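A single protein chain has been removed from this complex, and every other one stays in its place.
Residue numbering begins at 1 within each chain, and the chains themselves are lettered A, B and C in the order written.
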Amino acid sequence: MAELPQMMRAFGVTFLSMFRKVTTEQYPEVKVPTQERFHGKHQLNRHPDGLEKCVGCELCAWACPADAIYVEGASNEEGDRFSPGERYGRVYQINYLRCIGCGLCIEACPTRALTMTNEYELADNSRTKLIYEKEDLLAPIQPGMVQPPHSMIDDFVAQDYYDGKVTGASAEQFAEVELIKQKNQGI
Amino acid sequence: MALTPVLTAHWDDPNSFEITSYKKHGGYVALKNSLKMTPDEVIGIVKDSGLRGRGGAGFPTGMKWSFVPQNDGKAHYLVVNADESEPGACKDIPLMLANPHSLVEGIAIGSYAIRANHAFIYIRGEVPHAIRRVMNAVEQAYADGFLGKNIQGSGFNLDVVVHAGAGAYICGEETALLDSLEGRRGQPRLKPPFPAVAGLYASPTVVNNAETLASVPSIILNGADWFKSMGTEKSPGFKLFAVSGHVKRPGIYEAALGTPMSELLDYAGGMRKGSKLKFWIPGGSSVPMLTPDHIDIPMSYEDLSAAGTMLGTGTPMMFDHTTSVVKAVTRWLEFYKHESCGKCTPCREGTYWITGVLEKFEHGKGKEEELEVINDVCGQIAGRSFCALGDAAATPFPGAMKYFAEEFRQATKTSADASFPPSATTIFEKASV
Amino acid sequence: MTLTSDNKQTNTENSITATIDGIQVQVPKGTLIIRAAERMGTFVPRFCDHPALAPVAACRMCLVEIEGMPKPQPSCAIALTEGMNVKTQMTSTVAQEAQAGVMEFLLINHPLDCPVCDKGGECPLQNQAMTAGRAESRFDIEKRTFPKPIELSTEILLDRERCVECARCTRFSEEIAGDPFIELLERGAKQQVGIATDEPFNSYFSGNTVQICPVGALTSSSYRFRARPFDLVSVPTTCEHCAAGCSLRTDYRRETVMRRLAWEDPAVNEDWNCDKGRFAFAYLKENRLTQPKVRTKNGNQVDALWPDAIDFAAKGILQAKGKVGVLLGGRLTMEDAYAYSKFARLALATNDIDFRNRVNSEEEQDFLGSVVAGSGGSVTYADLEKAQNVVLVNFEPEEESPIIFLRLRKAAQKGNLKVTAIAPYLTRSLEKINAEVVATKPGDEAKVLRGLKIAQESIILVGERAAATPGTLSAVIEIAEKTNSKLSWIPRRAGERGAVEIGALPNLLPGGRPVTEVSARNDVAAIWGVNGSDIPNKPGRNHSEIIQAALSGEIKALVIAGLDVMDAPDPQALGQAINAVDFVITLGIQENSLTRYANVSLPVAPVTEKSGTFINWEGRPRPFGRAITSTNALTDARVLAMMAESLGLDFGLQTIEELRQELSSFGSWNGKKLDKPSVASIGAANVSVGSAILSTWNLLLDDGALQKGEEHLAGTQRPVVAHLSAKTAAENNLESGDKVTISNSRGSIIIKLEIIEMVNDVVWIPSNNHDSKVKSKLGAKEGDVVTIQKGSF
Partner (left out) sequence: MSIKTITEEDIKTLETLAAKYPVRRSALLPMLHYVQSIQGMVSPAGIQVCARVLDLTPAEVAAVATFYTMFKRFPMGKHHIGVCTNTLCALLGGDELWKQLTDILGIGHDETTADGLFTLERIECQAACTVAPVVTVNWEFMDSMNPKAVRELIEKLKMGAPVQSTRGVQITSIAESGKVLAGINDGKYAESPLADDSMLAGLRVAKERKMSAPTGKGAK
């Protein structure tokens, strides 16, 4: 019975494993956080007053090796402003069937408008649903922000936004958006 | 050397600007004599005299005249550059105030020599008083038959128009002046073609400084040898030296070229009381500055050139020990920035840049490494700009750094006004404040 | 290495040898250093330099070292001379440092807004900053800023922060276009491009400034922020607007045309094009027809499948065979027009075909058949540039063929061209080509021409409006022959010359062959694979006659293609004709009043979606390929081929290759041509106080169908005013600024009056701008008498 000790050793492995921590993930019941820098779903960020950071420059689209991003710019007009400065991204689409999560788009973004979240649940049963539109990608309005379109903060120029001088929406901006809301309800 | 009043000889005559006074002292005889010669003979005398342009560049006048093509069937023009705007220069305007007829006569002789029937006197617009005197002189000369049709029965016709500028230093550059005279923005033109071939209205044109032309009648009258008996071999003749600054008696001193600065300073009564010379500039802000060490330098084209500077307009500015070099240089650069025409990149952007940085130094906020940047920027302008204005703008700073680098380093900590209180620099009498 | 302008043997007398970067070069005398270097493969960076503009050496970017010269020199302004030794940035640190210095200066005040700048990605400043710029800026004081952008016109925007003051735009406007409406303002660091407070940059050539701007300072409203250059697909195309035949570059993305640019073509448009050619393409998207429609028995138009629509159409015209008229517009490609020409003769057995949807006459038909068709390139752009004398008859170059205007201006600027214009007055554009005007009343052209001393071997350019006044074209031929002058006919639309060449006229078969000549018919029949007798031998009806015949019932069906009803000489009559006939087939790209009337409306491809050829006024073929390939739009020729097939004909022409093959087999016609017209002039009408002779032409920018949808461009239209001479105005008690009513029995136009120096008894108004719509409101043409009256009714 020279094999017995060997067998025992083998069973020992099994036995000890019973006390090890299980590695099975209980997804989707339990969602394990990703690594901090995981390349997940994209997000289009906002300035602290709610204006969009995206200027519609298409550099992300140009950088994308998978041709997954489509952007169309447009002019900010007085009374119809979405970002500081002259230009904003009117159309913004990311096709997650194509996206390879490489993050080159993030590096290309000149305004830090585009970043990646840790959100990884990017599956669906329809191809069209996997083309995310701008509203799917925009960061939510946080307290202190107002939903564009609205003006820049009084006396501020676009550069002030890039210089980080904006900390939140001003009273005028709140009032402006409120006024528009009321007008729309009136109609 | 000595003072040689020729142009200024009769300025103390209460009516020196009237034709009667001018004629009394031999005025317009030179014109009559010239009209008896052939144009080429007139050019010959001026060539022989070695007269060099008094506007700054010092180009031989006779040679300039001889470049004009003859018998080409085109109209020729003589244009007088009386756009005196160089910081420090103040000789043409006093000349036109006190003795405008010498200029008018010079124009008539010059026009005859280059076969021009049309002359223009381009005077900067900020001096209506001088313009009045010149307009009057021209009218008087017409009335006495020294201008107009068939001058003195010679068959030579000449019309002279007095034309006022409107505030642009760049119009002192001859091609910019021509553009301005054509009713355009005074921006310099591409050369070639040179004005002698295609100048005003694309016709052969000579552009002469006012003092240059005013010197011509005396040369015609007294001969080239007389003229050459004054001055040095390469810088013959007399010149109006306008000495300004912290001297006892600022003013116009007409002396032979080559007169040492120390001598001129002596005529001007020396530096003001209790002060000592810190630096001086021989001929306008566009030429590099000198120090008291150079005070014995002869004021001639060649000697100043050898000293690394230039005669320029021959109008020395003398600054005493109370003066902040940083402030002086900053102001000059502000001037060049203001006067840059904008046509070429180095001058337009370079003056904007240097001025911005120098202003920090003036307020004691410069950084030492920026001195190197300014120096580089000056190097990027010099020799690369379209016209000489860029070169001029790149002159004051390196010139000042050569002698006063320490003062600029000081200006990284202390403002110019703190280091050199303005109250000491001003020349007001206590009583007048 | 030898560099010469062409492959001809180098003429040593006119060439010089010099050294650039150690390489010996031989170039023609007068070649600028920058060009010589470029041709040997060394690109010297530059901003202000442009080969078509006079050198200014302002930007100083192109500084190079020249042996023997103490300072670096601008290579854009100095011609290479014998033995000169030049070192560019490739071999000289002096040059390299000088260029780096200038680049640093250019960038100190330049905003860092490349991501939002329309030029980003195709920007010379951006590119050269990569080759000659520093990685980091040493400039840390405040940048110069300006509010941005400002509108120079409704079409052109200016961002002054981005401007590098190279003055290309202002020099272009002054030197090339002759419209110095933009200028450098202010001075020094504040210098900026701008307009006068009360006069916008409304030049017909303003778009070129956007293209030649080496930075993103000038942008166009229509393209602003619409796409990035790196996201566009560029294809070479030919402009479909006028008969100039400009080469264009069409940039599209996702099957939508984003912008159009001038494509350099030295023989035709050089570096330029006009704003209409550049900006007027929004119509491609307006009211596009995508589906065939047929009218059902109950009178409704419904969508139909192609085979059904084709069958329906074929049946409709079969019923009317022999009584079908074909009305075409002047904008068809040569290939498509040819298909109509063949279809009319073979399928419809008729010569009732005319492409002239505008003023026309039998005299003109004969003129086109005898002088224009098959004449090849009798006059070219190069001829115009070299010409000594040019006579313009009923032709306003800047409005009716702007590239001819640019060539004439170029020649006039050089000072050796004398232009004489037979026109009612000296327009501003005629002034810009130093033209002399022989003030002529419409109708008197023939008389004036005959009385004029015209130099031998002149060039005579006659416009399409000559058809309006009987005898003019006859006189033009007569004078051209008498003075041994070259004669060229300048139509307004891109397709007209091609339509003449392929015989889309009642009296012509392809290649200038008269329908009346039996050998001509046999020639054509052989190619078409039919008998000569199958081709109708009598001249057909022209546009006006077809309409008359439709009204009288002699014509029962109409095939209408590429035609805008508002262009018709009498839109009202055309409308009535359509109502009168039994069956109407329209082929077009847009839904409009015509297609809505049709029994069958068939959508066809616009120029961007097909290949084709326009023959420009010179007779020069301007072939172009298909830009947008993904749509299923069919060409007119393909639709006709389908219809012919449905009629059981062996028609061919299924593909563009097949079409071109067939066209090339025609060769030239050496037989008898049509007789030259010899029509007597009746002279200008006599008018009394209260009436005047109408003079009118289409302005380049007007309310034409192909300019629809481009508001920015429309904003640069010229002011709409009527012109009268001081005498005529006084007789009618009118003053400048008054409102004047111009009317006839049909209707009236109310328009502001501007009194100018012009021939008496004539009133001039634009043909198709705002309220001044001569055809639809008056149904009148040049030379007609109208009533003039102060104020409105």
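We take it that contacts are C-beta pairs under 8 Å (C-beta built on N, C-alpha and C of every residue); 3 or more make two chains touch, one makes a residue touch a chain.
From a predicted model like this one, the values you see are computed outputs, not experimental measurements.
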| item | value |
| --- | --- |
| Shown chains touched by the chain that is not drawn here | B, C |
| Contacting the left-out chain in the complete assembly, out of B:Leu35, B:Ala242 or B:Ile374 | B:Ala242 |
| Touching the absent chain when the full complex is considered, from C:Leu184, C:Val235, C:Ile479 or C:Val559 | C:Leu184 |
| Given B:Ser34, B:Thr61, B:Asn81 or B:Ser180, the one touching the chain that is not displayed | B:Ser180 |
| Missing-chain contacts mapped onto subunit C | 179-187, 194-199 |
| Touching residues (missing chain, whole complex) on subunit B | 2-6, 8-9, 11-18, 26, 29-30, 75, 84-90, 92-94, 97-98, 118, 124-129, 131-133, 135-136, 139, 161-169, 180-186, 201, 218, 221-223, 226, 229-230, 238, 241-246, 249-255, 267-268, 285, 315, 317, 319, 323-324, 327-328, 331-332, 335, 338-339, 341, 422, 425-429, 431-433 |
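Keep in mind that, in the parts below, only the chains that are shown with their structure count from here on.
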| item | value |
| --- | --- |
| Geometric centre distance via CA averages, subunit C-subunit B, whole Å | 56 |
| Whole-Å gap separating subunit A and subunit B, where each centre is the average of the chain's CA atoms | 68 |
| In the complex with subunit B, residue positions of subunit C that touch it | 55-61, 63, 70-72, 77, 98, 101-102, 104-106, 108-109, 138-139, 141-142, 144, 164-165, 184, 186-191 |
| Interfacial residue positions of subunit B with respect to subunit C in the complex | 168, 185, 190, 337-346, 348-353, 356-357, 360, 373, 376, 379-380, 383-386 |
| Complex interface listing, subunit C residues touching subunit A | 113, 115-116, 120, 148-149, 224-228, 230-231 |
